[in-house]
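Take a look at the following structure, please.
Just one protein chain is left out here, and the rest sit where they should.
Moving on, here comes chain A:
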Amino acid sequence: MHIMEGFLPVEHALGWALASAPFVAAGIVSIRRTIRARPELRMLLGVAAAFTFVLSALKLPSVTGSCSHPTGTGLGAILFGPAAMAPIGAVVLLFQALLLAHGGLTTLGANLFSMAIVGPFAAAGVFRLTKGLGAPFALSIFLAASLADLATYVVTSLQLAWAFPDPVGGMAASFAKFAGIFAVTQVPLAISEGLLTVLIFNALARFNPQELRELRVTGQAESQA
């Protein structure tokens, strides 16, 4: 769910850009260090960004019968880690603004914060937590991908509510309004994307178990299951 160009007031646009900047900077430092040790990862990140961009062009059947497109937030965070997703997300969101006019340059910081920072960290956190609690692999993936989508949607609604508090009910009423409107598309999308991500990992475990083990997504037993 992208906030369109110019929708946020200037102080909010700048504030969210400043809030996102340290995460992107930390991601760049982390990637630079990793690339120094393993130069082949330079290409992997660029190709992963292209995959994430193309993912948004795919029409996904939603559980309510409508169509939407996957965000890839949960998938990317589980495969490449949440820290790498901030710079990758920055590039993907910039490309979406420049090649599709989705989102915008002034709202890049706000969109980055919800989609490339909160979403991936939520996905990675939920995945580790559920795996640590001994939940089945498929359930961990489903919860991570679905809750990452829901976290993104809640944060975007909060960003809009903070920027435009309701004249009568204040920020809480505004949040209920925005969250209510976007729930029509975002909640079914979260469930669909959760199911889709589980199916993707099932297919990856069958055809690319080596890569999943190298990325420490699965153990020996899970990739053979």
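Convention: a contact is a pair of C-beta atoms (placed from the backbone, for glycine too) under 8 Å apart; a residue touches a chain by one contact, two chains touch by 3 or more; residues count from 1.
We adopt the following convention: contacts and distances are computed from a predicted model.
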| item | value |
| --- | --- |
| Absent chain [UniProt protein name; select from "histidine kinase", "DNA-directed RNA polymerase sigma-70 factor", "Cobalt ECF transporter T component CbiQ" or "Indolepyruvate ferredoxin oxidoreductase subunit alpha"] | "Cobalt ECF transporter T component CbiQ" |
| Omitted-chain contact residue, chosen from A:26, A:100 or A:129 | A:100 |
| Absent chain, residues of chain A that touch it | 2-7, 9-10, 28, 31-32, 35, 39-40, 42-51, 53-55, 57-58, 60-61, 65, 70, 75, 79, 87-88, 90-92, 94-95, 97-102, 104-106, 160, 164, 166-169, 173-174, 176-178, 181, 192, 195-196, 199-200, 202-204, 207-208, 211 |
